[in-house]
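What follows is part of the complex, with its chains left where they were.
Per-chain numbering from 1; labels A and B assigned in written order.
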Amino acid sequence: WHARRRFPWKLLLQIVKVIVITAQLCLFAQQRYNHVNYLWDTKISFSHLFIKGWDTSREIQVYPPADGPLAVYKRSDFFEYLDYSISTYARIREEAIGSYLYDYDKNGSVIPPVLCISQYASGHAFIQNNSYILNDNITKTCVDIPPSIANGSDWSVKKFLETKNITFDFDLLLNTDFTFELRTIKLRVNLPFDTPECYHLTGRVIFDNHEHDGQILVELDVAARVLECDGSIHLASESSSLKVWRTIMNILSIIVCVVSLIMCVRALYRGYLIMQSTVEFFRRYVGKPLTVDERMEFVNMWYILICINDILIIIGSFLKIGLESKSYEGFLDTWNVCSLFLGVGNMLVWFGLLRYLGFFKTYNVLILTVKKCFPNVLRFSICILMVFAGYSLCGWLVLGPYHLKFRSFSSTMECLYSLINGDDMFATFSSTSGKDPVVWWFSRIYLYSFISLFIYVILSLFIAIIMDAYETIKKYYRRGFPTSDLLI
Amino acid sequence: WHARRRFPWKLLLQIVKVIVITAQLCLFAQQRYNHVNYLWDTKISFSHLFIKGWDTSREIQVYPPADGPLAVYKRSDFFEYLDYSISTYARIREEAIGSYLYDYDKNGSVIPPVLCISQYASGHAFIQNNSYILNDNITKTCVDIPPSIANGSDWSVKKFLETKNITFDFDLLLNTDFTFELRTIKLRVNLPFDTPECYHLTGRVIFDNHEHDGQILVELDVAARVLECDGSIHLASESSSLKVWRTIMNILSIIVCVVSLIMCVRALYRGYLIMQSTVEFFRRYVGKPLTVDERMEFVNMWYILICINDILIIIGSFLKIGLESKSYEGFLDTWNVCSLFLGVGNMLVWFGLLRYLGFFKTYNVLILTVKKCFPNVLRFSICILMVFAGYSLCGWLVLGPYHLKFRSFSSTMECLYSLINGDDMFATFSSTSGKDPVVWWFSRIYLYSFISLFIYVILSLFIAIIMDAYETIKKYYRRGFPTSDLLI
């Protein structure tokens, strides 16, 4: 009872939908990439400007990292790093290539950067007789450092703190933050959709001594807020008309999705009506109620899929319109949510196309095979998950301290999952070789048994299950499908 | 009705063709490699000479890159880099190991290097009150820098520009190019085919500030033009006779291909004639017209394959002769096209050999299996492509800003395709872990579901499809092939 006569309309709608949604996604992706990239580059620039020991090899986020963490290990180094950050800030206008300016408060005076020191309230370690006093309440002392003071060449943080009577005990130190605020206008109009934008940037150079293990980690954090911006601009390109296009795109995609949603809901409702009458019919003439499984056959899962993706895209599009129209704050989070809705929605739209391929017999074989083997694959996966969980927990506990990859539980799972698929195997072997022979032997047995079991036995079982389903379906085609009660 | 009696001649021809074409390809590949390698090495040398912060780790093009982009972040650094490039140029003859000389114009005076500055026409950022003026027309100011001036040790670009009254506003700066021209003669005669060659090299040190995000990217670009060159040379080896050999090779391969082409066209034409008469026969005596499929059986796909490769190689060989005989300009592009023709042609020649293996029964099984499963594999691939497209688009949008691999759409596809085949999995997992928990969870679900679906389900289905075809063919061999109408 596939509604064969009406299908061209729906198919056409779906194809239009795919095109419209994908076009919109491409536009959005580029737009978003620009924003994120600008922030990332700003962070890199700040790292070069405000962190003394910064190195370009730290700009690439790879596994395994090229270097150990950026940290200071000597007291003198700590003050040097801090001086470097503060003096750069004092001369930011002359030094930096980007055009950064201090932020002013409402009175027109510069908002000075703040140096905050978190320490344990009090305490002392009497190492000689293995005893200590500690009050683990945390006190935070903050001090403003006006850039005009810090500009001189012989200025130093250490002296400055001494004049301010701030004691500084490395044994109790938890955190030192240098927070500064800057404003900038991005005068970039390369791409069609670009207009200059005003940002309020808050930078924090963090010296983290929470671990108290002899190293103070150095980190830079940049937060950006987009400000409303007036500007007279003479543009060679017609960016305004492009803005109109973008709005048309948004509206178009919402309309298409709403239409598609309505049609699917109608179809689902019709299916529900047919089910109702069939149930009635069975109850009266066959005398046997329909099982849940048989009732589910009236609910077309494809329609539900389409409904879901329509809803996702409509929500995503509205979020997108919101992001584009007004000046937003709390930058990255909303963008992430919006892109998640649009992205997943678009993915499901593409999956939905498979339904229309299923109308051709030869394609249908494959879809039916997947459908057929699905429950078995799922059941099998549950069995495997138990084994996998056992291995993961054990590996995490025993190998965790000796290997980067086994540090956290999620990373252990990812590592083992990658090993199953033949990735990074030798590197894992070679770096799990601690000095302790117990661990060494354990890691060998653990890895060899895990990999052999999963690659040779479990992967083969998957193939067996799926081939079995394929052959069953092929037999059905030759000899007819098993009839259910509904098809008498 | 395979023409069994005539086959040895054609087979012999094909074998000769494979040998000749492969030999020619090897010669060409070596010749080409030399040229490209010379240019690459020249670029490396120039990078060392003209870019201040150049590092040998930047010479290796790998994924993931060892360092972040080469860029300057401070105004002082920018001028230092520029001074370094210009002063090296001024002393190139004494400093460089290669023998580079300034280019002279027709009057015999040195062509001076040019420093060009691209800026927005006008504009200013009033950061205090979040407003700006911008005219995004681009003005380009160029100034010659004669090497004789720049030779002094206390010369600096900054002062020079001031004397020339060129204003330099980092806020508006888009691009700074330092373009210089050099000549060189490659006095290398190591390899049999080498003769000294004269090059005109144009170097450009580019300082790119288009992004306006606080970093100016530094890049070097070298373009080479081959000049006609006279020279008296006393060679120990007999390079002239080798030149003759090369020409013989070219002619030989063209002749072989032409002969092969003629024979294939004749065979195709004969097939066409037989088809004509069969159609006539069927129309008259069977009363049933032949379907397109049945007609296609008369067209031997192998002959068409051979025709295509012959044509490709003939075109490639003519291009090659052209490249070798005259002095060429616009170096790399023509070479690329030529190598593409020769390469693809040669690849198809090798594929064509499979046809002759098909004459043996046992080999034929395999070829028939591939032929049999081909339509199913294709159909299945279309289904998969939909799923793949959905995943790619979604991943590109959501993960793009957080991971190098998902930056562009094509690279997202490559990344996902590699993941299917078990490559670089853990590294992808570990570097998609942004700080945002929404993105983190999405990336985990996305990657686990994608990999599991493709590796465990889809790969197994491929195996099922192909095994099915294989068994069908084996049954045919045992019980006879299904007869078509043509074989009564």
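Rule of thumb we're sticking to: a contact is a pair of C-beta atoms (placed from the backbone, for glycine too) under 8 Å apart; a residue touches a chain by one contact, two chains touch by 3 or more.
These numbers were taken from a predicted model, which means no experiment stands behind them.
Enquirer: Which copy number describes the whole complex, given 2 displayed chains of the same sequence?
Expert: Identical chains making up the full complex: 4 copies.
As a working rule, only the chains that are shown with their structure count from here on.
Enquirer: State the superposition rotation angle between the two copies chain A and chain B, fitting on C-alpha atoms only and giving a multiple of 5 degrees from 0 to 180.
Expert: Fitting chain A to chain B on C-alpha positions yields an angle of 90 degrees.
Enquirer: Can you compute the centre-to-centre distance for chain A and chain B, using the mean CA position of each chain? Integer Å is fine.
Expert: One centre to the other, that is 33 Å.
Enquirer: Touching residues of chain A toward chain B in the complex: what are they?
Expert: Going by the criterion above, the answer is residues 22, 25-26, 28-29, 32-33, 35-38, 40-42, 44-46, 48-49, 56-63, 66, 94-101, 104, 183-190, 196, 198, 227-237, 332-333, 336-337, 339-340, 342-344, 346-351, 353-354, 357, 362-363, 366-367, 369-370, 373, 377, 405, 410-411, 414-415, 417-418, 421-424, 459, 462-463, 465-467, 470-471, 474.
Enquirer: Can you list the residues on chain B that touch chain A in the complex?
Expert: 64-70, 72-76, 78, 120-121, 123, 125, 127-128, 130-137, 170-172, 209-216, 375-376, 379-380, 382-383, 386-387, 389-391, 393-398, 400-402, 404, 407, 409, 422-427, 429-431, 436, 438-439, 442, 444, 448, 451, 455-457, 460-461, 463-465, 467-468
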